[in-house]
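Pasting in a structure now, in structure tokens, and then I'll have a few things to ask.
Every protein chain but one is kept in place in this view of the complex.
Naming follows writing order (A and B), and every chain is counted from residue 1.
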Amino acid sequence: MKRIDRFANPNKFMKLAKAITPWAAWSTVGFLAAGLYLGLFDSPADYQQGETVRMMYVHVPSAWMAMFCYVGVAVSSAVGLIWKHPLADLAAKATSPVGAAFCFLALLTGSLWGKPMWGTWWVWDARLTSMLILLFLYLGHMALLNAFDDQTRAMRAASILALVGVINIPIIKWSVDWWNTLHQPASVVKMDGPAIHPDMLWPLLLMAIGFTTFYIWVALLRIRQEIIANKIRAIRLRQVNG
Amino acid sequence: MTNFSGHNLTCLRGERLVFKGLDFSIEAGDALVLIGPNGSGKSSLLRMLAGLLKPYGGDMTWDSESVGEEPEQHRGRLHYVGHHDCVKAVLTVEENLTFWARMHDKNVDAEAKVASALDTLSISHLADVPGRFLSAGQKRRANLARIMAADAPLWLLDEPITALDKESITKLERTMADHRQNGGMIVLSTHSEITLENPKILDLADFAIGFGEGFYDDDEEDLVF
Partner (left out) sequence: MNSFLFMVRRDLRLALRQSSDNVMVVMFFVLCAVLFPFGVGPELGILERISAGVIWVGALLASMLSLERLFQTDYEDGSLELMALTPAPLEILVLAKVAAHWLTTGLPLILASPLLAVLLNMDSDGYGVLLLALLLGTPTLSLIGAVGAALILGARRGGVLISLLVLPLYVPVLIFGVSAVDAAIGGFEYKAQLFILGGLLMGTLPLAPWGAAAALRQSLE
């Protein structure tokens, strides 16, 4: 039999989150500063792509984070559905817009990179196309979360959608790759190029860590804000019910 | 003797705790009447007994077997009448009822059972009428005929006499008495008078939660950083 310990839970979490948030914030600043310095000033330009290759230091980590966040949403959703843990629901709700933002950033940088490389703002490159579909999955998830007056129902529906989505992502990715090889002329330069110079690895790694801590920071802020919003709702309910 | 009981049931709707620590126990032939003010969880309890709503805490047993472990078996032994009458506009009353009778028990002689159920509530003349021509009261009677058209020991009735006239209420009362005579059980919620022979009463106000209790209990908190 379940105990009602869940009611005490958010407060413990609030304390922990409050302790972690400044650490996440400062490490974000540190890692991003170091990563950007190395990336922009202290790494070689690509012999083929020239200076535009520096776009990669933002593009690649955003794309990673976009995928990582979706998995995060799906895992939190599964935990929320199976153990009915409210914090897991809140984590899924907090993660999805952040993931969508990363996804959008990856698409934007991809497009900016594409202009000098391909001579056009958008090419139906396999990676960009998959990212675009991922963005739609995020938007669907967020839309569903906001489509119900009943919060619990919204969370449950969005959780099921996230699980359906995560099963489908590999299939979509694979079919887009397949479609792309069918239609793409082989001469186009691929975004990541054949090999990465070791001097490019360090800034890339630092940026990736910085993006991750940034995500942790924002997610914690958003979860705390959700909890507070829920408290306000509880107070309102009390008002209504006297 | 068949026994259906719940122990320490807790109901959570959205973020609101509706009732807590609710116990009940009924046996073959019993009728349990749920009373309580609006929002005290009468409908929620009925939906919980039907299995539509999972109890947040506590458990229910049927002859000391847990209901949650055999949900399909439990659904086979109950009939539920909710706020909607589920009469399809383009199907005749008979088609509507035969479908539900068969879905409930595929071996039932649906035609005969439906005919006799319609007769009991005196709506035989509506058998061939499509649902869209029915009045609210006729729809309600058709819905009540549905639960007579396939046998199930447990009837869960949420405000069953809404939209019914006096005469129909009397017929329903007689049917419920017959059902109990044959070893059936009835749980029903009502705002108005229904005559039942020595019913058990469950007042949900006894298990209500002060609205002070909830998820996010206080502790001053501010959002810095």
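Everything that follows uses one rule, which is that a residue touches a chain if its C-beta (ideal position, glycine included) is under 8 Å from a C-beta of that chain, and two chains touch if they have at least 3 such contacts.
Treat the numbers as computed from the prediction; the structure is a model and nothing was measured.
Considering the whole complex, the residue from A:A157, A:L205 or A:L237 that touches the absent chain is A:A157. One chain of the complex is left out; on chain A, the residues touching it are 133, 136-137, 139-140, 143-144, 147-150, 153, 156-157, 160-161, 163-165, 167-168, 171-172, 174-176, 178-179, 182. Mapped onto chain B, the interface with the missing chain covers residues 50-54, 72-73, 75-76, 78, 80, 82-88, 90-91, 95, 99-100, 102-104, 106.
The working rule: only the chains that are shown with their structure count from here on.
Each chain gets one centre point, the mean of its Cα atoms, and the points for chain A and chain B are 45 Å apart. Across the complex, chain A meets chain B through its residues 1-4, 6-8, 10-11, 14, 21-22, 25, 86, 150-153, 221, 224-225, 227-228, 230-231, 233-234, 237-238, 241-242. Those residues of chain B that touch chain A in the shared complex are 8, 10, 14-16, 39, 56-59, 211-219, 221, 223, 225.
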